[in-house]
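Apart from one protein chain that is not included, each protein chain of the complex appears where it belongs.
First chain written, first letter: the chains are A, B and C, and each begins at residue 1.
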Amino acid sequence: MLRKTASALAACAISALLIAAAPSAPAATGSAAPPSLTIVSSLPRTGSANSQTTSIVNGIKMAIEERGGKIGEFEIRYEDMDDASPQKGNWDQNIEAANANKAAKDPTCVGYIGTYNSGAAKIAMPILNKAGLVMVSPGNTYPGLTKPGAGEANEPKIYRPSGTISYFRVVPTDDIQGAVACEFCAKDLGSKKAFILHDRELYGKGIADVFKKSAPGMGIEVAGFEGIDPKASNYRSLVTKIRSTGADVVFYGGTTQTNAAQILKDLRSGGCKVPFVTPDGTFENAYIEAAGKDAMAPESGSVYITFGGLPSEQLTGRGAEFVERYKKKHGEVPEAYAVYGYEACKVLLDAIDRAATKNDRAAVLAAVAATKDFQGALGTWSFDANGDTTNRLMSINTVKDGKFAFVKAAGGGTGQAK
Amino acid sequence: MLRAAAAADQLAILALARADSLPAFASDGVLSSSEVFSQQLVTGLSNGMIIALIAIGYTMVYGIVELINFAHGDLCMLGAFFALTAVGAFALEGAGGAGGTAGLVALLLATAAFCGALNWSINRLAYRPLRSASKLSLLVSAIGASFVLVNLGLFWGGLPMEVFAGGTSAAAPKAFPALVEPKPAFTVGDVIVSRPDVLVLAVTVPLMLALTWLVRFTKLGKAMRAVAQNPTAASLMGIDVERVIGATFFIGGALGGFATVVYSIYNQTVGFQMGYRMGMDAFIAAVLGGIGNLPGAVLGGLVIGVVRAMSDGYVEARWTNAIVFGLLILILVFRPSGLLGAKLREKV
Amino acid sequence: MAAARRNPWVPVAGLAALAAWPLVEPALPASLQVGEPLTEVFIYAILALGLNVLTGFTGLLNLGVAAFAAIGAYAYSIATCEVYPFQLGFWPALAVTGAIGALAGFALGAPTLRVRGDYLAIVTLGFGEIVKDVLVNLDAITKGTQGINPLPPPSLLGTPLEARGQYWLYLGFVVATFVGVRALERSRVGRAWISIREDELASRAMGIRPDRAKMLAFATCAALAALSGALLVSRLSSSGEPSNYGFEVSIIALCIVIVGGIGSVRGTLLGAFVMVGMNSIVLVRLTEVLGSGAEGMAAAAPAADAGMLAHAWHFVRTWAHNVLLTPTNWKFLLFGLALVLMMVFRPQGILPPRAVHEDPPQPVPPGSEGVRA
Partner (left out) sequence: MSAILEVKDVTMRFGGLVANERVSLSVRPGEIFAVIGPNGAGKTTLFNAITGIYEPTEGDVLFEGRPIRREWTAADRIRGLAVGAVSAVAAVLALNATALWTAAINDRYVMGEPFPWGGALGSVPATLRDAGFWTTWFAAIAAFAVGRLAFGAIWRAQRRTPDLVARAGIARTFQNIRLFGEMNLVENVLVGMDQHFRSGYWACLVRTPGFRRERERMRRRAFELLQFVDLADEAAEPARSLPYGHQRRLEIARALATKPRLILLDEPAAGMNPAESADLMKLIRRIRESGITVVLIEHDMKVVMGISDRIAVLQYGKKIAEGTPEAIRNDPVCVAAYLGTEELG
């Protein structure tokens, strides 16, 4: 009896595998199909970052649709890879490596959009670089990936074993954003004493570190600098600590997933009404929804969010067009991340076009690197020598009536933010 | 790039920011050191009491089937989603006064029933077929059940309801309305004892008393203790062991249901991944007190709550987890069966 | 009873198939190529074989085996990476890693010898959390969440190995681990472990010293886990971040041991294929299929109109759009369900251990009656 069930189970598993194998088979064997190029994205699709990555993927798909799914004679195929595992509910180094290797081996693949997490980029970058496959990230903000001297001494050289730069990103880096946030606290909020929190992750701690470094120069005293436990149920004891220091602003380097809303709620219910400033990891509706009406109400104290670009409703030109189309298709205003995905894919498609539409990774790579004065949804920008966007425009936002409201632009279009 | 039209509006926002950045706190005081200590103690005890409430349900099930029930925290998580759905469906938010209190009591009872029934069903489907198998197989089954529950929580968060913000970002944490407003119930100096703190106490203590009564004096309680000691002997004495186990799962789950409502009101957040920490804290509390020991679980919960608060307040938040676990290991080195656990004597 | 012997050619054939796989794979259609995950299987297999020594043989439930892997991964990273002055080669670093791992095993095992059963389970779980937190918090040493990179690739006789070479090298490690653990199992060491699992008191009364045996089990488990961690990071060329060695990894390793058959070395090996395969291959493929189906469903859904039924239909559709139609949202469920079903239908695991390890000596020397003489 038991044997029977076991073998039945095994049969089920095998047939599931076969079914799973089926749909991709024709693409590999069919010779009559039109020539195609593949763009893949590798983002954490399982678990807590799912809503952001969904909007990125929506953006990518829109960019491809705009081109009619074709460039020249080539059909553009898109594969949405997941670099998260269900057990972790977050990106997994093994899966990211597997994704990168799979893309590197696929002869039709000419572009890799990803990753979302900078840590994952560190794994994928050398693999893709060796394969000469261009990588455009819609989400990595760790400066060391591209900027010499910003991270470890051997960064970013180690991510470029082949010697050429094959990694580009359409988002401004943490060092710019952290400084902008600090400047805003000092100049606009008139803060004198800041309590800095971070989630101990690459992104959150990176920004908090920059904030801390910039603070003395802006006349802000650092009342405290603490890494929190992003899985804690509440932060009331920390709030008590913050209250006892008399800080007049709280900066949290973290994301919605690492409990930014919970900190805000505990601050407010603990009677602490100082402004609460967070980076773009919280620039999504989920943050407002997670925090709830009371914590976001103006009488509880103000809330600010920095963002590496302009919010959707402030976009003009192509950006505004994108927002319109997105609204029409999905029935909602796109989240901030959608634009990044859209822009990353658009720049890639543009490069494929300029590379005379060939299945040639080197040509595509060269074309991406040569991107100059690109008229995208995020404005007009170029890739600099490191592979970073020259777009340094930041915005400061707040929350008003349950919606993000633009406060001011900061950072400047081309100037150095520091 | 800027739209000039919005500029005035923005300046107004900034002016508002400057204005309210000054009065940092209602009574405008920077806490004195003794007040900080008292405030941390209040926080620690409240959090500890919630942990204790989850831990008793956990330790009850452990006592009877010796299962490290990994799904317990995730069960509580689903309970929180159930409660949030109920809050949305019956518009419990903002119903003040007697109606609000009645609503709250109804919510507590309904969630308890839901969690109890769910726990009973999980036992039926995932644990009962494994009664004669090794404990480790049971453990893996519990791990599997916990994954399933987490996924159900994710689905639940995607329901297109207003309380779930339309469900568009299912994975994001959801705000749980402050059914008991986080206003001070009373203050001592600058130390706040908030209304949710009082709620925690008001739910936890009666439940613990009721549970003690149940285990000590009712027929079911006696049967539960008999099954915990020796299932074979209990069944020879005419006790329907499976029914008793099922009842224990129901009661353990129901306690989790009460706990999760209190937890949600206290923290005002629910999310599909919150079960991990809830279950983990309950597990630590139960072990610290001596697994299967009800007063032990309460003591363990309180200890953990207070240690967490003190560590956050006086050491550094980033070391809190390590300190809690380090303390646990240290206690177990000296007292291998927990604080109140009986010394195991093997029958030879 | 002799019928219980398994066919000795099965493992040989399996090994041959695995060894030949990299040569065969490129010839297969793309949909049947597995690639990367197989090397991951090997790494998990070593981790799980180590855990099997502690949990399977000795009966000590360890919920924090990933901590040893983390220690190994970071020891290897610090020993080899160019941002530190040590810069050992692949093999010396592996030796150092194994030693540090064993030491960590002693450090955890020694003070907790008196802690039994589920109390020990939470001690190990806590150890796992502590190690992870320490690795994040001591960022001056470990680079915190930045990770340490680049790490030198595995090498053999001074030649760095590329993907295929790594595959074979790692396969070699799995075989060596398998043989070693088997050898231990069938010696006095393994017998002592198993006797402790079966009945600690009786084995004590027979003169076995459980403390020593448990310490050896802890050290063996920790050293193997550390080795798996080192192999993992040297393949990825980066230590990754500490959260990559969290509770989930411990849980997968435990599931491998139990699903494979507690205490069974072969079962553990098979379990690694089943679990990692399910995770990295079946779930991925399954979500691909579901994905194509889901798009079709979304397109086929009719528009909403008035009325109660339509309202409900709209509700369900929106819900489906929000979560249900995204196949990756089903991964937890499928994984968990598979675990429960496997346990319910085969609680003893896929390949439970054989009772018989030692055969009696065949030629019986005559006239051996006077035993005590």
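Here is the rule we go by: a contact is a pair of C-beta atoms (placed from the backbone, for glycine too) under 8 Å apart; a residue touches a chain by one contact, two chains touch by 3 or more.
Being a predicted model, the structure only gives us computed values, none of them experimental.
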{"item": "Full-complex contact with the absent chain, from C:164, C:209 or C:311", "value": "C:209"}
{"item": "Sites on chain B contacted by the missing partner chain, in the whole complex", "value": "330, 333-334, 345-346, 348"}
{"item": "Touch residues of chain C, complete complex, unshown partner", "value": "1-2, 82-85, 111, 113-114, 138, 140-141, 180, 183-184, 187-192, 194-195, 198-199, 201-211, 216, 353, 355-361, 364-365, 368-373"}
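Going forward, only the chains that are shown with their structure count from here on.
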{"item": "Minimum number of chain-to-chain contact steps, chain A to chain C", "value": "1"}
{"item": "Intercentroid distance (Cα basis), chain B paired with chain A, Å", "value": "33"}
{"item": "Residue list for chain C, restricted to those that touch at least two other chains", "value": "136-137, 251, 329, 331-332, 335, 341-342"}
{"item": "Chain A residues counted as touching two or more neighbouring chains", "value": "50, 86-87, 89, 200, 227"}
{"item": "Interfacial residue positions of chain B with respect to chain C in the complex", "value": "62, 66, 68, 125-126, 129-130, 133-134, 136-141, 143-152, 154-155, 157-160, 166-168, 170, 276, 283-284, 287, 291, 318-319, 321-322, 325-326, 328-329, 332-333, 336-338, 344, 346, 348"}
{"item": "Residues of chain A defined as touching chain C within the complex", "value": "2, 5-6, 9, 13, 16-17, 19-25, 27-29, 45-46, 50, 54, 80, 82, 84-90, 92-95, 97-98, 101-102, 105, 119, 122-123, 126, 142, 144, 151-154, 158, 161, 200-202, 205, 227"}
{"item": "In the complex, chain B residues that touch chain A", "value": "1-3, 6, 9-10, 13-14, 16-18, 20-26, 30-31, 33, 36, 39-40, 43-44, 46-47, 50, 147, 150, 165, 168-178, 182, 184, 192, 194, 196, 263, 266-269, 271, 273-274, 276-278, 281, 308-310, 312-313, 316-318, 320-321"}
